[in-house]
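Okay, handing you the structure first.
The complex appears here without one of its protein chains, the remainder shown in place.
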Amino acid sequence: MMDLRELYQDIILDHGRHPRNFRKIEHPTHFAQGHNPLCGDRVTIYVTLDGDRIADVSFQGRGCAISTAAASLMTEVLKGKTTAEARALFAQFHARATGGEPAADLPEPLAEEMDRLEPLTGVKAYPARVKCATLSWHALEAALKGSGEMVKTE
Amino acid sequence: MMDLRELYQDIILDHGRHPRNFRKIEHPTHFAQGHNPLCGDRVTIYVTLDGDRIADVSFQGRGCAISTAAASLMTEVLKGKTTAEARALFAQFHARATGGEPAADLPEPLAEEMDRLEPLTGVKAYPARVKCATLSWHALEAALKGSGEMVKTE
Amino acid sequence: MGPASLRSVYPGPGGFDPKEVKREFPIFANNPDLVFLDSAASAQKPRSVIDGTAEYYRTDYANVHRGVYRLSARSTERYEEARDKVRRFLNASDRREIVFVRNTTEAINLVAQSWGAAFLREGDEVVISELEHHSNIVPWQLLRDRIGIKLVVAPIDATGGLDLAAFETLLSRRTRLVAVTHMANATGALVPVERVVALAHRHGAKVLLDGSQAAPRLPVDVQALGCDFYAFTGHKVYGPTGIGVLYGRFELLSAMPPYQGGGEMILHVSFDKTEYQEPPHRFEAGTPDIAGAIGLGIALDFIEELGRENIREHEEALTGYGVDRLAQIRGLRLLGAGQRRLGILSFDLEGVHPHDVSQVLDQHHVAVRAGHHCAQPLMEQLGLSGTTRASLGVYNDEADIDRLAEALKAAREMFLR
Partner (left out) sequence: MGPASLRSVYPGPGGFDPKEVKREFPIFANNPDLVFLDSAASAQKPRSVIDGTAEYYRTDYANVHRGVYRLSARSTERYEEARDKVRRFLNASDRREIVFVRNTTEAINLVAQSWGAAFLREGDEVVISELEHHSNIVPWQLLRDRIGIKLVVAPIDATGGLDLAAFETLLSRRTRLVAVTHMANATGALVPVERVVALAHRHGAKVLLDGSQAAPRLPVDVQALGCDFYAFTGHKVYGPTGIGVLYGRFELLSAMPPYQGGGEMILHVSFDKTEYQEPPHRFEAGTPDIAGAIGLGIALDFIEELGRENIREHEEALTGYGVDRLAQIRGLRLLGAGQRRLGILSFDLEGVHPHDVSQVLDQHHVAVRAGHHCAQPLMEQLGLSGTTRASLGVYNDEADIDRLAEALKAAREMFLR
């Protein structure tokens, strides 16, 4: 058992209390709702794509410190990225958050963004909380696939 | 655990091998089939009542030594008895075969008949076999109540 | 030292000393810092249940009901003796009214799928309440989708108890069944079930009570309650997982069609026609959880030895202490539970998500539950996505509540600095 402060690092507590991009986009090109059956929390992700690039991304919903911080950091990191880059980041983040092997090295600029997500990978020591950290990413993935769909974490 | 010869006394082995009144009555006033779900065995009891008196009683069916001997002895004991006497005997026999307290003393002639049934009460040490010893009695009871019914042991 | 002697030597608020009782539960020796406040989800098991079940496998194990040999006869005897213990525990009048199932959930599904599908018609109404666990909601929704019954939901009042007046107005000639909880698992609210039964019966409706939370905490007497069905689950009465009980009045059970088909539940099978056993065997298809039933019987012995009135007093005293202690924590709002609550403290800590609360509590070795407690409709009605819930067992004492309160303060500090 590690110290709880490794799970709740300051950056997480900060984003948990003061989430960034916590707003609705009125006319998103894509959106989806994510649902965590463990606690009943829901998060909605809004995306505006400009071609293949994420021009704007935001979220709304109720969640714990981890899931709120995860959504907040995700929106910060993704703005301006291509959908392919977003997927690569999620793959890497998912692997690290579940204690798995990251598939491949990320190219340099993405690797830096991954560093920003690093504090969230503390959940790997708390299996019940992995869902909290990945919920918004799953919702994003669903948003980019279809539109207006409901997803839950795996 | 008592010696098996207390369960399979000579009189039981004898009646098991050579059952008495093992035949069908062509035009019985009453009959019923008994069924032991444990082994799938069935026994049919035929009765001819003359007023309230059992003029004739017989049985047919497949069964183990205990159930065959029980049916055979029952038919021997019941011939000429009234239905009330038959019920009193069954109550007494049932109580003793299950290791319970006999309800009341039987009047002298019935008490003698009960002595003839005594060897069958060895089943009380073998709970799974109580049904074998009482099946034909349950069928008799059903026969006297209605006609042509199917019963199983409790 | 067994629980019987504990009672006389250490009279506590419930006539026994929870510290002594705790020694009967090996989990605490193996997790010395553990403050276990999640008994409403599942209770820990006393030594007698764990060891007694193991001993059964070591000495008497064989399949039941069909064997002539001694081991099988012994096994059958012990299984049926467990049924007698359950009969006494509920004060049912007839052992044939006790059906062994997996858990409360299965008990309720059995009633819905057997009694419900056979005796209810499109448009018939089943009344439940806003306090129900998913297990007493979803089976009725499945039945609604299958045969078109109407599901009517009785509301709670402002204090969080069942609104009896509103409940009464929902009853009519169309009401065929009232299925409500004896005690709400999300809030600890005790439901006035005697009144519910009287009102329902006045309208000719049958009554099913979900006793999951009440059975471990109160004396239960199904004859005095007058209910038609009563369900509870073994793992919450300090028994093993995998075993639960449906009580049903014999007259009802014997009119009900089978629920699952297979071995044990038949009288005679042919490809054309099959005859079924009488209750309870008709409803126990296949090899039952023999060891589970025996373990449940041992758990009920344990409860009876402590004394059910004693347990209620113990939980009442400790619940009162908990209510007072939590009232001192800033920003903590205890969920309402109507006139009476027992053994459950469900709360919202302002500004801190239940998940985060329980994570910090876990760091302090305090185990509580966070979330919707399988009562999402109630949570939505209360405007919450979930709560943090601390629930009591016979092994808890005031020190556990103190540890809870300390840990809650730490959580508040961490997230609300």
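A, B and C label the chains in the order they appear, each numbered from 1.
The working rule: a residue touches a chain if its C-beta (ideal position, glycine included) is under 8 Å from a C-beta of that chain, and two chains touch if they have at least 3 such contacts.
Fair warning: this is a prediction, and the values are worked out from it, not measured in the lab.
Although it is left out of the displayed model, the omitted chain contacts the following shown chains in the full complex: A, B, C.
Across the entire complex, the residue among C:182, C:341 or C:355 in touch with the chain not shown is C:355.
The hidden chain makes contact, of the residues C:123, C:148, C:204 or C:262, with C:262. Within the complete assembly, C:369 is the residue of C:217, C:369 or C:412 that touches the hidden chain.
One chain of the complex is left out; on chain B, the residues touching it are 1, 4, 7-8, 13, 16-17, 38-42, 62-66, 126, 129, 132.
Seen across the whole complex, the unshown chain contacts chain C at 26-27, 29-31, 34, 36, 38, 41-42, 44-45, 49-51, 53-54, 57-59, 61-63, 66-72, 102-106, 108-109, 112, 133-135, 137-142, 151, 153, 233, 235, 240-243, 258, 260-263, 265-266, 268-271, 274, 285-292, 355, 358-359, 361-362, 366-371, 374, 376-377, 380. Residues 1, 35, 37-38, 40, 126-129, 152 are the ones on chain A that touch the missing chain.
Keep in mind that, in the parts below, only the chains that are shown with their structure count from here on.
Put simply, the C-alpha centre of chain A and that of chain B have 78 angstrom between them. We define each chain's centre as the mean of its Cα atoms; on that basis chain A and chain C are separated by 38 Å. Here the spacing of chain B and chain C, counted between their Cα centres, is 46 Å. Looking at chain C, no residue sits in touch with two or more other chains. None of the residues of chain B touches two or more other chains.
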